[in-house]
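Have a look at this one.
Here the complex is missing a single protein chain, while all its other protein chains stay put.
Right, chain A next:
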Amino acid sequence: IMCGPVRDWCFSQVKGAIDDDVAEADIISTVEFNHTGELLATGDKGGRVVIFQQEIENKNLPQFRSEYNVYSTFQSHEPEFDYLKSLEIEEKINKIRWLPQKNAAQFLLSTNDKTIKLWKISERDKRPEGYNLKEEDGRYKDPNTITSLRVPVLIPMDLMVEASPRRVFANAHTYHINSISVNSDDETYLSADDLRINLWHLEITDRSFNIVDIKPANMEELTEVITAAEFHPHQCNTFVYSSSKGTLRLCDMRASALCDKHSKLFEEPEDPSNRSFFSEIISSISDVKFSHNGRYMMTRDYLSVKIWDLNMENRPVETYQVHEYLRSKLCSLYENDCIFDKFECCWNGNDSVVMTGSYNNFFRMFDRGQRRDVTLEASRENSKPMQVLKPRKVCAGGKRKKDEISVDSLDFNKKILHTAWHPQDNIIAVATTNNLYIFQDKVN
């Protein structure tokens, strides 16, 4: 595992169209490395999944090991129409989660608002030759000319990567699915929407068990929704879900069949000095991730990233300000709806650094051990091969230094919502609106 502290990050590759006119369908909606980091999947608003593969030959050349090339592209979801409710169902891929590899093929779960699909991605490098009834070009032979029975043989062919849907898990969610998470038992997974969490078996598509239901009997009393959910990395019985009110609930599936009662509730009391009209909105947790070692959870709310120790419920052990300079701008961010943007966050392989996105195509990293943070930018201007990324700084007010950018000049349409960190290496994938940037640590 090459996860030591990184001094400099440099540009490796960028994927996606160059022109400024962004096609709606190309907007990247999710990014996820597989368990070895060899494969990197992205999902977009058009319902497509693109999988990149790390160049194997380069794996041992440190400065080129972050070269990823397209491995497979397929249409995962199509737009649908719910006739009963007269509503369109978007094909946008909300989440992708990889399954641990169980044989030569790779498997991933992809989901839109309503339906989860299990995809198999497999390689084919041989084809049969020597048919009895057909010529090589496909024409049918005259049966009278056939005098003996041939058995076809397999000959090598160019590598073909095929994606096929293996399971479709449908009709279990009334509201929009925001999360899927695979259990450490390798046979079940959960899917969460605004009000319910369901447990599925990977082999069974016609049944799912509801394990959390926070729908009130009277919908007028609804005050809180589920925003994200995840299984613990090793404990098959533990999962967590976050809410729009900034709470985290840890649940134990051993205790009872229906997990409406949490076993732990994580909530930080509100800081009265920061109270405003927008307090509740910005406290909504947009993402929750367990650390790889399973001892911590990280949450992302609008302005900060918080690290929680599973053993301490009353406050986080660490809090990092992502873009505190936006606190005074909440009113205009509310008006342009940016205040509702859902940023994700991720851990590096050894849980020493966390990363999250911001506006103006900036993204932030917080080194927990070294107590350092840095702001970097994903942009076409900084995309010469191996170009070292210069740290960026935002000027909150007062005199703006050279190289700093003032808050009012930030482009709020350039948001980095999705980022991913290679599980075993210092390679990161950062998604701007429709481009995927890959960076790696600088190698001397």
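We take it that a contact is a pair of C-beta atoms (placed from the backbone, for glycine too) under 8 Å apart; a residue touches a chain by one contact, two chains touch by 3 or more; residues count from 1.
Going forward, contacts and distances are computed from a predicted model.
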Checklist outcome for this item: Among "Protein phosphatase 2, regulatory subunit A, beta a", "AP-1 complex subunit gamma", "Phosphatidylinositol-glycan biosynthesis class X protein" or "Eukaryotic translation initiation factor 3 subunit C", UniProt's protein name for the complex chain that is not shown is "Protein phosphatase 2, regulatory subunit A, beta a"
Item to check | Omitted-chain contact residue, chosen from A:V22, A:I89 or A:A105 | outcome: A:A105
Item to check | Option touching the unshown chain, where A:T73, A:T174, A:T223 or A:S256 are the choices | outcome: A:S256
Checklist entry - If the hidden chain were put back, which of A:E187, A:E270 or A:D403 would touch it? => result A:E187
Item to check | Residue, one of A:Q63, A:N237, A:S279 or A:N350, that touches the chain absent here | outcome: A:N237
Item to check | Missing-chain contacts mapped onto chain A | outcome: 100-105, 107, 120, 122, 124, 126, 128, 149, 151-154, 166, 184-187, 203, 234-237, 253-257
